[in-house]
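A short worksheet on the structure shown next.
Yeah, one chain of the complex is gone here, protein chain that is, but the others are all in their spots.
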Amino acid sequence: MKPLLTKTVVLEQEQIQPGFFRMVLSAPEVAQRAEPGQFVQIRVNNGLDPLLPRPISLHDIDPLKGTITLLYHSAGKGTRILATAVVGQELPLWGPLGKGWKMTEAEEDFLPIYVAGGIGIAPLLPLAAAWSRREEPGILLYGARSAGQVMAVRAFEALGVEVQVATEDGSFGMMGRVTDLLEQSPWGERRPLLYVCGPKPMLKAVHKMAEAKGWACQISLEERMCCGLGACLSCVCKTKAKAAGKAWTHSKVCTDGPVFWSGEVVWDE
Amino acid sequence: MKPLLTKTVVLEQEQIQPGFFRMVLSAPEVAQRAEPGQFVQIRVNNGLDPLLPRPISLHDIDPLKGTITLLYHSAGKGTRILATAVVGQELPLWGPLGKGWKMTEAEEDFLPIYVAGGIGIAPLLPLAAAWSRREEPGILLYGARSAGQVMAVRAFEALGVEVQVATEDGSFGMMGRVTDLLEQSPWGERRPLLYVCGPKPMLKAVHKMAEAKGWACQISLEERMCCGLGACLSCVCKTKAKAAGKAWTHSKVCTDGPVFWSGEVVWDE
Amino acid sequence: MSNLAVNLGGLLMKNPVTTASGTFGFGVEFAPFIDLNRLGAIVVKGTTLTPREGNPTPRMAETPAGMLNAIGLQNPGIQGLLEEHLPPLQSINSPVIVNISGNTVEEYGQLAEIIDRTEGIAAIEVNISCPNVKQGGIQFGTVPASAAAVTRSVRENTKKPVIVKLSPNVTDITEMAKAVVDAGADALALINTLLGMAIDIRTRRPVIANVFAGLSGPAVKPVALRMVYQVYKAVSVPLLGMGGISNADDAIEFIMAGATSIAVGTANFTNPRATMDILEGIEAFCLREGVRDISEIIGAVHH
Partner (left out) sequence: MSNLAVNLGGLLMKNPVTTASGTFGFGVEFAPFIDLNRLGAIVVKGTTLTPREGNPTPRMAETPAGMLNAIGLQNPGIQGLLEEHLPPLQSINSPVIVNISGNTVEEYGQLAEIIDRTEGIAAIEVNISCPNVKQGGIQFGTVPASAAAVTRSVRENTKKPVIVKLSPNVTDITEMAKAVVDAGADALALINTLLGMAIDIRTRRPVIANVFAGLSGPAVKPVALRMVYQVYKAVSVPLLGMGGISNADDAIEFIMAGATSIAVGTANFTNPRATMDILEGIEAFCLREGVRDISEIIGAVHH
């Protein structure tokens, strides 16, 4: 569905963990068009500082209420300003953008396995919601640095998702990484379909495991963006070239992705 | 007294006429140092847009409460942002700056006549307060475009100041300009000391009258400013040169002024 | 309603608002937000003879009121453009301008020759100033004789309007302007990006993989405007002004400095409707100020 430019209104803004915020926006037309894994380009204020919008995934899509929810880390200048937005404030954004998680090919046989690292949990919730509507809520394998970076677990559980958490310091769930959770293949006899979102090193590690084990796998990528529309070519990533004689080509994370089948993705060394 | 850089807190913010705001800030050290006719350089936000501070006069100085009051027109980008500041918000500023109204030479004989045009009323209130503490509240001659641009009249009246207003459309007081009020020399036998603040054409007109009639006259000037400290030389105005053979020299509105004796000021054609 | 139609060196535009190459893709990307038919013209992404993958990432960094980009002319090549991206634009009622870059003077001529015989392309914008390509790029844009040679090569291969796009990274922009006008340019576009860089102090490496990158956006507006003003005084061909235009007031500043048309670049990223907002703002300004024909205010600051 085509994206649109709209002025949203902040309905809720809450710090759910130190530095991590959950924001509900009134954006009926976006909510009606959006699919899990898509994102929006949000302006954090009306001025020139910062100049560019920030890409943030849709963490919840409620077409009935006409709302979208963002889950974000106040990481730098722009998201820190976003975190100061108050209820009632207007925030312009455009979206929904990009190609989200692919569900069609997987419909029949697969068991959805959400593999999240840190704030990478954000775009997986609406996917789990969609799977749970198909009565196949799946399993969440969630890695984080410590308990202070574990979010949205209850929302997954409410959907019937089985949740397994690993933290590096052991302050929540088992001590270890998300790859340790994956090692245990907690899906038994079922064929897993991995949906992966998180920091780049984690994406690479999971990708490598999936390839070695032959698991189906989709990966959500991040790149610096200007337009989010496929126009500026800022946000490219390397993907397998279809043309002969070429190892890779540049795809646009914003419109060809952000979600790719792992087989498409070519990592830089 | 030396200026200082300080983080003030907004205590009150009120739209008193369409586009005109009165803002009370907690700024104890500034309030203790400030004199009538001085101004502050205020940052309207913490970002780079707008980059520069805005010079705003002190409209009320309360060293006991530790507050200063600004009366300002949301004229452009910066002041429009200032007008969105909410109670409790921090706003950095430095001040008090500049040389304010001069009272010493005038002490004995003169009757203070405040001559204001539009928002030029702002820096005259603390001056009237000082004069009224000397039990010589004086007369305010106030010109504005229409009733919607007449402000602070009650505050002057509360100080015992006699108030005469002229509006161009006659919607408040007499129809006419502040120079029409001046024509009537409402000070009777007393020697007037004019304190003038307002738009440039009005300053020129009053200056011309004062020269013709031999009235003592001080004028508060405005120029675009960067530093407000006499360092950048952005804000100069022409003043009579002391050196022989020169018609004028450049003075700094921010530190040599903003208030000048009318005899010092040289207008551009 | 004021008359906003302008003639940019033989290219008739129904209004002065067009897009800056590389910021508007191939036009259709913005179709969800605006009516492309309302644009005075559409300038598409820079095109080369053969396809290019461009530079590695990061290719972009935000800067105060600006941005750095080092896309490195990623594009599908002229054939890709003609086959894939031009057809969807044919139903649009706005002239298409193709922005071209070559590695050699000859390549510019070849590109011009291909475009000359292609229907549906109204004019050529010659990019002699892309700072993100190692080979050639910057050299053509900063040496008058080279810029003139490129211009002549294009001129000799097309009858379509030739708009030469100047680099701001020069001591004297008027010298460049005169050289390319003498060599046959019908109009000049300015400015391309200023050469800049940014450093990541944590990694102690340049932020942009390519090290250097082009600065655009509101930050550069004062420089761009000054150059349009200077070039207007120096040559008599019409100018396509750009560099930091974010709103109608900015656009009108460029027009008053001497631009016949203006291009919206980085502003498309901060507001996908920027072109329309600017067009409507120009219309409102003309109405308010009693400007009956936009030509009344072109170069007004010089009068």
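List of remarks:
Going in written order, the chains are labelled A, B and C, and every chain counts its residues from 1.
Assume a residue touches a chain if its C-beta (ideal position, glycine included) is under 8 Å from a C-beta of that chain, and two chains touch if they have at least 3 such contacts.
Bear in mind the structure is a predicted one, so any value in this text is a computation, not a measurement.
Displayed chains that the missing chain touches over the full complex: A, B, C (touch as defined at the top). When the missing chain is restored to the complex, the residue among C:17, C:194, C:235 or C:276 that touches it is C:194.
Among C:34, C:65, C:114 or C:163, only C:65 touches the chain left out of the display. With the whole complex as reference, residues 2-5, 43, 48-53, 92, 94, 223-227, 229-237, 249-250, 255, 268 of chain B touch the missing chain. Interface residues of chain A facing the missing partner chain: 48-49. Chain C meets the missing chain through residues 63-66, 68, 142, 169-172, 194-199, 201, 204-206, 211-213, 215, 217-223, 225-226, 229, 244, 246, 249, 252-253, 256-257, 285, 297, 300-301, 303.
Just so it is clear, only the chains that are shown with their structure count from here on.
Interchain contacts join each chain to each other chain, per the touch definition above. Centroid to centroid, with C-alpha atoms defining each point, chain A and chain B lie 55 Å apart.
Separating the CA-averaged centres of chain B and chain C is a span of 47 Å. Chain centres here are Cα means. That of chain A falls 36 Å from that of chain C. Shared interface positions of chain B, i.e. residues touching 2 or more other chains, are given as 48-49.
Residues of chain C found to touch two or more other chains are 64-65.
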